[in-house]
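Only one protein chain is missing; all other protein chains are in place.
Chains here go by letter, A, B and C, matching the order in which they are written, and residues are numbered from 1 within each.
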Amino acid sequence: RGALFLIAGPCQLEDDALNLRVAEHLARLAERVPGGIVFKASFDKANRSNPGAMRGPGMEQGLEALARVKEATGLPILTDVHLPEQCAPVAEVVDVLQIPAFLCRQTDLLEAAGATGRPVNVKKGQWMHPEGMRGAVQKVRRASRGHERLSLPSGDAVAVTERGTFFGYGDLVVDMRGFTRLREACDAPVIFDATHSVQQPGRGEAGASGGLREFIPTLAAAAVAAGADGLFMETHPDPDHAPSDGPNMIPLDQLDALVARMVRLWEAARA
Amino acid sequence: RGALFLIAGPCQLEDDALNLRVAEHLARLAERVPGGIVFKASFDKANRSNPGAMRGPGMEQGLEALARVKEATGLPILTDVHLPEQCAPVAEVVDVLQIPAFLCRQTDLLEAAGATGRPVNVKKGQWMHPEGMRGAVQKVRRASRGHERLSLPSGDAVAVTERGTFFGYGDLVVDMRGFTRLREACDAPVIFDATHSVQQPGRGEAGASGGLREFIPTLAAAAVAAGADGLFMETHPDPDHAPSDGPNMIPLDQLDALVARMVRLWEAARA
Amino acid sequence: RGALFLIAGPCQLEDDALNLRVAEHLARLAERVPGGIVFKASFDKANRSNPGAMRGPGMEQGLEALARVKEATGLPILTDVHLPEQCAPVAEVVDVLQIPAFLCRQTDLLEAAGATGRPVNVKKGQWMHPEGMRGAVQKVRRASRGHERLSLPSGDAVAVTERGTFFGYGDLVVDMRGFTRLREACDAPVIFDATHSVQQPGRGEAGASGGLREFIPTLAAAAVAAGADGLFMETHPDPDHAPSDGPNMIPLDQLDALVARMVRLWEAARA
Partner (left out) sequence: RGALFLIAGPCQLEDDALNLRVAEHLARLAERVPGGIVFKASFDKANRSNPGAMRGPGMEQGLEALARVKEATGLPILTDVHLPEQCAPVAEVVDVLQIPAFLCRQTDLLEAAGATGRPVNVKKGQWMHPEGMRGAVQKVRRASRGHERLSLPSGDAVAVTERGTFFGYGDLVVDMRGFTRLREACDAPVIFDATHSVQQPGRGEAGASGGLREFIPTLAAAAVAAGADGLFMETHPDPDHAPSDGPNMIPLDQLDALVARMVRLWEAARA
């Protein structure tokens, strides 16, 4: 875990123009991130607040789109899975599988992800204590034994991601003790999801999630100082018109300066 | 919603002797519950804290066991589903499908449950604000249109269940404002899960959930007074040796007195 | 603790016309409350959110006004104290001294209140665990030994009041387990403050506290069912124009029906 890494991309896959615009930007930025950048985008937003909200292109088309991103940019790719049967086909294309926070306790999904041999990033549920993630990581690890095919930038097979914890209806807090506690409980690198952590559940339009985008840099800086090994940030050239999570994405044109600052802080914190 | 009803049973299906012992007890008790009793047991505990913890008999054998309970006692049956493809076969046997709290945002699961035409009880996630459940209920309702086959004791096609809300690591609180808010947001009967609400996540043995069983009667009474339409309670003749959720189940031999008290309170509260 | 009692009155003392109007209403209502009614009003709101907000008439004039209420109605009187030196003069006039929630840890104030020999009602701070109130009660009791002059309606010398617990910025939750835990920790009657518990700190006008008045009946009912020995409710004939706490007071013309319902529920809960 010797170098800060970044997982970044749009919340959901859109058309190739948008996907590649973001990915190429990230590929250039990756040269200045010691641990590199993993491109993230979802093929299915499977748990939208409201029925009828846009979910993305679905698995088949989504995997094709991700393969094009990979080929065009050379970036490693991460996407999230929602059902056990998605894990194997997804693992054919992507480099890292991600377990959404709401699903971090679903044994079959964790085991199916582990069994692919791909590294797995498990997000911590908003209601979970850090030590509660030990079981999630063990489920992945037991299933992955003998199947290892690839690794995270940190060299690990499993990572755990903090994405904010319930702090009253409509708000999340990031407990900075959590990175140490997660690392000790899980023996895995700990990632800070700086953009979902500023969500305001139910405070957006029509009961959707709102977001306090202005706190992304503050929380990311605090997390790096508190010991996060990696950062996760959703980004978009025009968040206000993104199909999902706009209120909590960082505008693409603000990303480079933010990341540069995080790298400097990381070096000062680990000196 | 004119009569208090109860959903009760062991946490997970065990052998027929245990299942029937509990169910026959409940069948007798049902005569004294104005809205009746629905028998509940899980065929799969799909989100245990620890890998290796007992999960139950699985769907196929579990449905057979539930069918035997139904035939022996005549009680309507409820069980929970974890994957979309489980909904149709489960609906062939059981009377009510239940969506676990962690899965209350999974669109495909909610829609598959709704599409069976069976009534659906959706548990509220421990991190959710009451109004956040509106979307969950809408997903079920949209999918169930034209498919209605049966109804809950309350005469409704969807119910929402409070099972405790995050209140710091390892503790849950029950917000008694929630019943009114859930009912208004969802236009559905609201059920209080009195036994999972006393869980203490991570405070049991080896990181499993602990539980404060002694608070079940207090919280159930408060919920009935606050307007809950139904109660949900897991019960077992020997909770300390149950394969799951022992610390937060009510001993079977304490159930009748508790339920009698709840019925009296319900009448006083609605008078 | 054999009979439900009520502490009620306007938030702060106003002119005699208002004070007596409320008090005479309560004196009539007291005949239908098994444990009787204690009249409450503050002479000083010593911790308003904003500088410049109305604080009340001050101690000297306030005590005279309370004496007139007592003489006119015969109701026992409660008021709150904020500084140790206020306790002795206040105890000359009132029947019960109250320690505000923010001050429930101030040793000198608790001891000065206890030393008057008057019964003392200590409100639980919004950040306190129930067992944390044991020390507060002990401070009062040690100081009051040998000085007992009067008692609460319940026959006790000290009571503890729940008035809501922090539940994210701007919101409070009432943990219904708290009544049992407080009673066990403190060996004292437990009172539920149903009106301050619906405050919404900072969500009112200009940063003042807002309030969700509509939840007063729900929470009071739940608390009675959960074992509260007494209720505390601020009331006003015209809450929207009251000088403080309007958003969380119960209109005087709704009080009688609410109290009648609470008495019925209390009887059902204790049957």
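Following the convention adopted for this analysis, a contact is a pair of C-beta atoms (placed from the backbone, for glycine too) under 8 Å apart; a residue touches a chain by one contact, two chains touch by 3 or more.
Keep in mind it's a predicted model, so treat the numbers as computed, not measured.
**Student:** If the full complex is used, which shown chains touch the chain that is missing here?
**Tutor:** The chain that is not shown is in contact with A, B, C.
**Student:** Write down which of C:132, C:237 or C:251 is the residue touching the left-out chain.
**Tutor:** Counting the whole complex, the residue in contact with the absent chain is C:132.
**Student:** Among the options A:53, A:67 or A:222, which residue touches the chain absent from this view?
**Tutor:** From the options A:53, A:67 or A:222, the contact with the absent chain belongs to A:222.
**Student:** Suppose we count only contacts with the excluded chain; which residues of chain C make the list?
**Tutor:** Against the left-out chain, chain C lists 46-51, 55, 82-84, 102-103, 105-108, 125-132, 134-135, 138-139, 142, 165-166, 169-170, 201-202, 207.
**Student:** Can you list where chain A touches the absent chain?
**Tutor:** 167, 173-177, 179-180, 212, 215, 218-219, 221-227, 264-265, 267-269, 271
**Student:** Suppose we count only contacts with the excluded chain; which residues of chain B make the list?
**Tutor:** Within chain B, the residues that touch the unshown chain are 167-171.
Definition applied: only the chains that are shown with their structure count from here on.
**Student:** Could you classify the chain A-chain C contact as same or different, where same means more than half of all interface residue numbers appear on both copies?
**Tutor:** At the contact between chain A and chain C, which are copies of one sequence, the residues are largely the same (over half shared).
**Student:** What angle, rounded to the nearest 5°, describes the rotation that places the Cα atoms of chain B on chain C?
**Tutor:** In short, 180 degrees.
**Student:** Going by the average position of its CA atoms, which chain sits the greatest distance from chain B?
**Tutor:** C
**Student:** What is the distance in Å between the mean C-alpha positions of chain A and chain C?
**Tutor:** The computed centroid separation for chain A versus chain C comes out at 49 Å.
**Student:** I need the residues of chain C touching at least two other chains; which ones are they?
**Tutor:** Expected reply: 167.
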